[in-house]
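For this depiction, one protein chain was excluded, whereas all remaining protein chains were kept in their positions.
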Amino acid sequence: MATMTAAETGQSRLRPSKPTGFLSWVATTDHKRIGILYFWTVLVFFFIGGVESSLMRAQLAQAELSLITPEIYNQMFTMHGITMVFLVVMPFAAAFFNYLLPLMIGARDVAFPRLNAFSYWFYLFGGIFLYSSFFLGGAPNGSWVGYAPLSSDAVSNMAFYAVGLQILGVSSLASAVNFIVTILNMRAPGMTFMRMPMMVWMALTTSFLLLFAVPIIAVALFMLQFDAVFDAQFFQPASGGDPILYQHLFWLFGHPEVYIMILPAMGIVSEVMPTFSRKPLFGYAAMAFAGAAIGFIGFGVWAHHMFTSAIGPVPRAAFAVATMFIAVPTGIKIFNWVFTMWGGRIRFTTAMLFSVGFVSMFTIGGLSGVVHSIVPHNAQQHDTYFVVAHFHYVLFGGALFGLISGVYYWYPKVTGRLMSEKLGKFHFWTWLLGFNLTFGPMHMSGLLGQPRRTSVLPGELGTTVETYNLLSSLGVIVLAVSASVFLYNLLRSMKHGEASGDDPWDARTIEWMTATPPKVHNFDVIPVITARDEFWHRKYAESDQHIPVAVPVGASVDHDEHDGDVGHIHMPDPSLWPAIHTLGVMPLGYGLVYANWLLIGIGLVWMVAGVFGWIIEPLAEGDDDEPALVGAATH
Amino acid sequence: MSTSGTQAADAVEHEAHGGHHPTPTEYVRIALILAVLTALEVSTYYFDFGRAGIPLLIILMVIKFIMVAGSFMHLRYDTKLFGRFMYTGLGFAIVLYTATLLIFVVDANQ
Amino acid sequence: MTAVAHSTTMGLDNRKLGMWVFLASEFLFFGAFMSAYLLYIDTTNRGPGIEIFDIPFTSVSSFVLLMSSLTMVLAHNSHLRGDMRRMRLWVLATAGQGMVFLGGQVYEFTVFFREGLDLTQSPFASSFYFLAGFHGAHVAIGVLLLLGLYSLSLTGKIKPGQDVKTEIIGLYWHFVDIIWVILFTVVYLIPELRV
Partner (left out) sequence: MNLGSDSQADARHSRQPAPRPGRRPGRRPGRRPGRIALLLGVALVLAACSGEQNALDPAGPYAQRPHDLILYVFGIGALVFVLVQGLILYTSFRYRRREGDDSMPEQVHGNTKLEIVWTLIPAIILAAIAVPTVQMIFEQMDEPEVDFLTVEVIGHRWWFEYYYPDYDIYTANEMAIPVGMPVRLEMTATDLARSPDLGVIHSFWIPRLAGKQDLVPGHTTYLNLQADIPGRFIGQCAEYCGLSHANMRARVEAMDMADFETWVAAQRTPATVPADGTLEARGRELFGDLGARQACASCHQVWEGNGLRGPGQGPDLTHLMSRIEFAGAIHDMTPENLRAWLKDPNSMKPMQYEVNGIGMPNLNLDDDELDALTAYLLSLR
């Protein structure tokens, strides 16, 4: 793990300066430590989400079971959805972005380190807030889409959903702004857009999607929450409100959200595949623009989630066509990955296996996605297990496979040790098996008439459907075993893993150029970038036949003008204010859920005071801007 | 390293448009024009412009928008990137929400 | 100051860039409220509708908000020239106009409420209060920022060379103003033409 050098932060009185210990993590503004915080928090929520899904699969293992009551079941699938989308996949990507973006673009940190900490705390408190509902009268049970007017019914407990997601949205929006500015403005000299690693491209695209999508859900959630708690009339048909408006607003956000979850994984795969194929990414420009195109078209297809809702044939037709054509850039990406491998010398490490698994499984999810755009038959698939199968192939077989690939790939960068390949391969194959066993049969049970979100498997669906459900439930056991092995491998390798050295994979991008684990300031000398895959080009020259030839070690290293003395590089100071400020969202949130004006007031005052403390907090080395003027300007 | 580059950045920026900042007099002139336009807008409430009313209001709104954004927010003098952000956001909002409202209109007519 | 100062990639200030990025997303925020308002403009559930608006009154407060943009830009101009006394004056003037606008809105809401336009009355009422109210919340945040700026410059924490701070608060303020330029036309004036 990264350690913090406190040398330069000692002189600030009001800032915590201890390099280790609990407080140092609460106060950290180091993007690497924040990334690590994200990662472990994600694992906790992933575990909880997994338990929720296991309960559901147990209930559906056989027809007409009653292991858990419908009340509990409905909470389980709602919280499973919310957890996996907002508390696992999205922040998992944030973990990678946090840790890697500055390293990949040759920066010392993100543009706004304290805002970065703020994002993390908002995420953590948002998650805790959502889960506190279990102890306060039951979790939300109106499904993760929260369709009004069902969700404005008090019995659905969706006020917690509306406020909790709002909190998570603030976190996402803040990190989106942070990453966009970081990528645009903090690149190392020579790092042009077309030299950025593909992962950075995907981070940029994802951040823009968040930037434009989050405000939309924010509005929908405000309306929903005021409908539920304060009797506003946005979606209440009794006074002329229109529930369809909620669906539009939700999916205007919800569809880009799908790409927000998948694009980071695509970025990871685009880093892993070239490294282990020992070839550059095939069709770099096409990949970058296909990613942007997916994001852009992704904003124009939202109503395809509403093909069976109250919308007419004209919008149905228009959105069907738009939806189909999102398959084109997706196809471009898949072929480019395959041709990255083509002609390479592929080393099948665990990371590479997960990446290949990603491409393969994601293709299946993509194909069933195209099938949904066949509107007349969409009416048969919609809200059945066919859809459940589809989006798990995209988000589990896609996003999660990619993200786990990234864990195996960058684990040595973070810890300096390799994860066990033997356990890793066991993890991969059981993961692949368990995944397909769980979600493969759902394609069929859906087409055979099993709707989703039902707390019981009706016996009248027949024994075939029952068999498919049993298979799905058995698959969960395989997945649970597999996940335990993964966790064991993660923890064990931290101490006992083989030492990795700085560049265990013969990698291509500059995050592998610096020390492993990276020092707190990332690079002793900011590298000057002269090529895409800069690190590779420093290691290898190319023969006439474009075959790489190793160059002598050290022939191409940035001149270290400090001769290793890097103690004076000023890094952002740690600060407690992001955590303190953010904590105010708890009273505010509960106040909004229970319509308690006192709590709302406390929360608001707390947060305003927190911002104030944040602003006037002294810095170790002068003010943020125009430091040269600090001495001169005294009036 | 969030802070170390900012001095240079500001230097670049001041250099880039330092000489083009409007003077206070110019700002006041712009504000006066804005005031006149607002008066014109409000006059639609008192006088009947017939069919021209709504287009007139929209045109006035757009002019005011561009004037404030261009002069007061310095879009006219700053890097084009800022303008691009703003108009991308605005464009997205207009296209998406117009499409949404259109869906309601189309469906209501069926 | 660090020894490895390299200018930002695009030669722009991070905070200013960040503010612009944020403002881009704000359009989507207000746009959603505005579409709800336009969708529900006639859905009054037998309660008061757009005829309740008091155009002359709102015109005055709109005008005040518009002029606050002028004082804001003058504040930045003074800061740029290092004239902190004038800068503080203009900042206060801006905050004051913002408060006048807010006071107007509170008054307006109170009147509407007394006339039966309750938040829970109809989708029209809900969407109107939300649209105008969230704009008001933005103005309120802006006023807080301005007062913070004022007091920090008073205590010497904000110095003549640091005009970026005034500038980004100004950007936010002008943004809130141009949103009102749109709202005033779309929410008040255009519907009024149909009455």
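We just call them A, B and C in the order they show up, numbering each chain from 1.
The rule we apply is simple: a residue touches a chain if its C-beta (ideal position, glycine included) is under 8 Å from a C-beta of that chain, and two chains touch if they have at least 3 such contacts.
The shown structure was predicted, so the numbers you read here are calculated from the model rather than taken from an experiment.
A.B. asks: Among the chains included here, which ones are touched by the excluded chain in the whole complex?
C.D. replies: For the complete complex, the undisplayed chain touches A.
A.B. asks: In the full complex, which of A:292, A:327 or A:600 touches the chain missing from this view?
C.D. replies: A:327
A.B. asks: For the chain that's not shown, point to the residue among A:51, A:292, A:456 or A:494 touching it.
C.D. replies: If we include the chain that is not displayed, A:456 is the one touching it.
A.B. asks: Just to verify: which one of A:383, A:421, A:503 or A:617 makes contact with the chain not shown?
C.D. replies: A:383
A.B. asks: Please identify, in ascending order, the residues of chain A that touch the omitted chain?
C.D. replies: 69-71, 74, 141-143, 147, 149-150, 152-153, 155-156, 237-238, 240-244, 277-280, 282-286, 308-310, 312-313, 316-317, 320-321, 324-325, 327-328, 331-332, 334-336, 338-339, 341-348, 356, 359-360, 363-364, 367-368, 370-371, 373-384, 444, 447-456, 458, 460-465, 540, 542, 545-549
Note that only the chains that are shown with their structure count from here on.
A.B. asks: Between B-C and A-B, name the chain pair that shares the greater number of C-beta pairs in contact.
C.D. replies: Pair with more contacting C-beta pairs, B-C versus A-B: B-C.
A.B. asks: What whole-Å value do you get for the distance between chain A and chain C if each is reduced to the mean of its CA atoms?
C.D. replies: Those two chain centres are 33 Å apart.
A.B. asks: Please tell me the distance, in whole Å, between the geometric centres of chain B and chain C computed from their C-alpha atoms.
C.D. replies: Here the centre of chain C sits 13 Å away from the centre of chain B.
A.B. asks: For chain A and chain B, let me know how many angstrom lie between their CA-based centres, rounded off.
C.D. replies: 34
A.B. asks: Tell me, which residues of chain C touch at least two other chains?
C.D. replies: Residue numbers touching two or more other chains: 1-2, 4, 6, 8, 10, 12-14, 17, 21, 24-26, 28, 32, 39, 164.
A.B. asks: Multi-chain contacts in chain A: which residues touch at least two other chains?
C.D. replies: Residue numbers touching two or more other chains: 111-112, 184, 186, 212, 216, 242, 245, 252, 569-570, 624-628.
A.B. asks: Hey, which residues of chain C end up touching chain A in the complex?
C.D. replies: Of all residues in chain C, those touching chain A are 1-4, 6, 8-10, 12-15, 17-18, 21-22, 24-26, 28-29, 32-33, 36, 39-40, 43-45, 84, 119-123, 125-127, 130, 134, 144, 148, 152, 156-157, 159-162, 164-165.
A.B. asks: State the interface residues of chain C toward chain B in the complex, per the touch definition above.
C.D. replies: Per the touch definition, chain C meets chain B at residues 1-2, 4-8, 10-14, 16-17, 20-21, 23-28, 30-32, 34-35, 38-39, 55-56, 59, 62-63, 66-67, 69-70, 72-74, 77, 80, 164, 170-171, 174-175, 177-178, 181-182, 184-186, 189-190, 192-193.
A.B. asks: Please output the residues of chain A touching chain B within their complex, sorted ascending.
C.D. replies: Interface residues on chain A, with respect to chain B: 107-113, 184, 186, 212, 216, 242, 244-245, 248, 252, 299-300, 303, 310-315, 521, 569-572, 619, 624-628.
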